[in-house]
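Complex shown without one protein chain; remaining protein chains in place.
So that you can tell them apart, the chains are marked A, B and C in the order they are listed, and the count of residues begins at 1 in each.
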Amino acid sequence: MPELIAKSALAGHAPVTRLQTTLAEGSAAPITSVAPYPGRMDRVNAALAPLGLAFPAPNGQTRQGAARLIWTGRDQAFLIGAPAPDGLADHAALTDQTDGWAILTLTGPVAEATLMRPVPLDLRLGAFPPLRTVRAPLNHMQAILTRTAPDAFEIMVFRSMARTAWGELTEALEVLAARAQTA
Amino acid sequence: MRLTCPLCGERDRREFYYYGSEDYLNRPAPDAAPQAWDDYLHNRDNPAGVTRDLWYHDMGCSSWLVVTRNTVTHDILAVEAVADRKGGAA
Amino acid sequence: MRYSGLKVITEGLFGNKGWKPAWRDPAPKAEYDAIIIGGGGHGLSTAYYLAKNHGLTNIAVLEKGYLGSGNIGRNTTIVRANYFLQGNSEFYSHSMKLWEGLEIDLNYNVMHSQRGLINLFHSDGQRDAFVRRGNSMINQGDDAILLDREGVREMLPYLDFEQTRFPIYGGLYHPRGGTARHDAVAWGYARAADKRGVDLIQNCEVTGVDIENGRVTGVQTTRGAIKARKVGIVVAGRSSQVAAMAGMRLPIESHILQAFVTEGLKPVIDHVVSFGMGHFYISQSDKGGLVFGGDLDFYASYASRGNLPMVEHVMEAGMTLMPMIGRAKVLRSWGGIMDMSPDGSPIIDKTHVDGLFIDCGWNYGGFKAVPASGWCMAHLMATGESHPVAARFKLNRFATGHILDEEGTGSQHNLH
C-alpha cells in the first residue's frame, strides 16, 4: 500500500490580491470538536487546563500558543492546533473535524468591506473585534468566521463548498477593486 | 426581521428555519388519545397577535428557539432556547 | 344591464353616462336563509352558485372590508388543474371546466387566458414525479405533455440552459393552464350574484356566531345581529379567528406569501413558467407587468407584508433561471395571508355545529379553486352533503390519517 497523498480543499487556488487585500487558503490542524456533556463543564475545563485553555463563551475563543479553542455552536467548540488532552473524552464528545472544513483567510484593508457583501453581520471593528468567532452564513453556506486581527479574517466553510466560497469572495473583492478604480 | 439568538446575538431572519407553533414541544404520551395527537400535530390557535413558535438557528449555533412575537406587528418579544426552558427535558 | 362589445360602443358614444352600478349596496336584513361570511372570491362564488344552482336567493354575503379585499386581490393569478392525488385532481379538474365557461356564465370578462403552464424539472427524479402527476391529469381527463430539454428550449428559449445552477431537464406542459385577471373574478361573481338577488354587504364585520343547542341561528356583526339557519365561513386568511367564534380550533396556520409585479414591458413571457427547484413562478400580465412569486416567508403572520430574505431568494431564482429579466424593475410587492393546512389541501366541510359550514385551508392555491370551491361549498350548504369532487376535503382527515399531501412534506403547515 503506497502512502495516500493528502490534498487540501483549495489546492491549486493561488492567492488573490486586490486593493492590498489577499484571499488565500489557510490551514489548521488538527481540529477536534469538543462537546461537553450536560453538567460537566468544570471537568471539561479541568481537562483543558494543561493546554492553558478553557471552554470559550459563545462567539469567543480561548488561546494559548498555537492552540486555540473556538466556539462553534450550542455546547460545542473546536480545539485547533493541539490534540485533545487526556481525560477530555470522559466529559465531552470529541469528534475529529480536521478534514471537514476548508479554511480561507482574508487579510488587508478591505477585508471587512469584502466580507460585508456575503456575510449578513455587523463586522465593524467595534461590533466585531479581533478574536471574535461566530457561526454565520457566507451567502448560502454555513461558515465559522473569526476576526484574527483588525484587518484579517479566517473563514471556515464545509470542505465540499470551498470552491463556491472562494468564488464568491473573489468576486466581492473584484467588485470592490472596480469600484475603487472608478470612484 | 431580526431575532436575538440567546447564544449568537441579533441576527437576520434568513439565518433561521421556522417550524411552527410551540405546540410541537408538548408531545403527548405515546398512549395518549388520538385527539391529543391530532391537536399536537395539526390543530392550532393561530392567533392574530402574540404567539410562541419554534425557530432553528440553522446557519448559526443549531439551537432550537421559542420565540414570543406578535403575528400582526412582527414585534419580537422574547427568544429563549428550547433546551434551556424550565421542565423542558422529557 | 348586459355587458357586450356593442354596449361598450353605444355607451362610449353617449359619454359613458349610462353605466349602472355593478352591484347594489343593500342594508342588511334581519334574517336570511343563508349567510356567507367573507366577500372574497370563494365567498362570492359560493353565493353565486347557491343562487344559481340551488335557487337560494334570500342570502347575504358579509364582508368586513370591500368586496374582493382578501387574497382574490393579492395573488399571482394562476389557473391550473395539475394535481396528482385523488381528491385533488377531480376537484381542480372541475374548477378548470368552470373557468372555461366563466365569462359567458357571468357576463363578465375575467380575462381567463389559457396560455399554458410549464413546470420545469431538473433531475430524473423530478421528471418521474412530474410524469406521475401528468398521468394523473390525463387519467382525470385533463391535459399534460412531457417536454424534454429541447422541447422546453423551443417554447422558452430565454431560459438559461447553460449556466443555471439546476440544469433544465425538461418540463411538464399543461396547455390549459394559464391566468385570469384576479379582481375581475371577484367583481364578476359579485355582479352576477347581486343580479340574482344576493345581498352583498360590505364594511360588515362578523363579531360573533350565534349557536343554540348545537345549531347555528345567526351572526353578530358590526351592523347588528343577523339571523340565518345556515352560515358558511369562507374567510381564508382569517379562518382561525372566525372559526374560534364558533368554538373551533382549526388545523390552520396563517402565513405570508409575497408576490411581485414589474413595470410594464412589451411581451417577453407568453406562458406561465414554474421553477420548482427555486420556488419561483412567473407570467406576464396583459398590461405587460411580469407577475411572479416564490415561497412563503415561512413564519406565521397576519401582517400582509413580507421581509427581504424571501424577496431576495425569489429574485435570485429568477436570475438563475431566466437572467433576461434582470433589467426588469419590480414595481410593487405585496403579501397575502394564506391559510396553511397540515397537508397542503383545503377543507370544505360541515362543522360540529348544525348549519355551520366551513371552506378554508387553501394554502396558496386558492385562486384557481374559486369556481369549484364556491360550487362545492354551495352544494354542501344547500344539500348538507359533500359534493363528490370535494368529498375528501374533510376536517377530520388529519385525525384519521387520510392525508392529501401532494408535496409529501408532512404535517408542518408552512411546508406546503
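FYI, a residue touches a chain if its C-beta (ideal position, glycine included) is under 8 Å from a C-beta of that chain, and two chains touch if they have at least 3 such contacts.
Just so we're on the same page, contacts and distances are computed from a predicted model.
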### Query
Just by its UniProt name, which of "Ribose transport system substrate-binding protein", "NADH-quinone oxidoreductase subunit D domain-containing protein", "Sarcosine oxidase subunit alpha family protein" or "phosphoenolpyruvate--glycerone phosphotransferase" is the chain not shown in this complex?
"Sarcosine oxidase subunit alpha family protein"
### Query
The chain left out touches which of the shown chains?
A, B, C
### Task
Pick out which of C:Ser95, C:Thr164 or C:Thr217 touches the chain that's been left out of the picture.
C:Thr164
### Summary
The listed residue (A:Ala47, A:Leu106, A:Ile144 or A:Met161) that touches the chain absent from the view is A:Met161
### Query
In the full complex, which of C:Thr46, C:Ser95, C:Gln114 or C:Ser345 touches the chain missing from this view?
C:Gln114
## Note on the structure
Omitted-chain footprint on subunit B covers residues 1-2, 12-13, 17, 19, 24-25, 27-28, 30, 32, 34, 37, 41, 54, 56, 58, 62-64, 74-76, 81-84, 88-90
### Task
List the residues of subunit C that touch the chain left out of this view.
3-5, 7-9, 11-13, 15-17, 19-25, 65-69, 73, 86, 89-90, 100-101, 103-104, 107-115, 122-125, 127-136, 138-141, 144-146, 158, 160, 163-167, 181, 183-184, 187-188, 202, 262-268, 278, 284, 286-288, 303-305, 307-308, 311-312, 314-320, 323-334, 342, 397, 399-403, 405, 407-411
### Query
What residue numbers in subunit A mark contact with the hidden partner chain?
1-8, 33, 35, 37-38, 74-76, 92-101, 116-122, 124, 127, 139-141, 158-161, 163-165, 168, 171-172, 174-175, 177-179, 181-182
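As a working rule, only the chains that are shown with their structure count from here on.
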### Query
On subunit B, where are the residues touching two or more other chains?
12, 14
### Query
Which subunit A residues reach two or more other chains?
none
### Query
Given the complex with subunit A, which residues does subunit B contribute to the contact?
7-9, 11-12, 14-15, 57-63, 81, 83
### Query
For subunit B, which residues are in contact with subunit C within the complex?
1, 12-14, 17-21, 34-35, 38-39, 41-48, 51, 53, 55, 71-74
### Task
Could you please specify the touching residues of subunit C with respect to subunit B in the complex?
238, 240-241, 249-254, 298-303, 307-309, 342, 398-399, 411-414
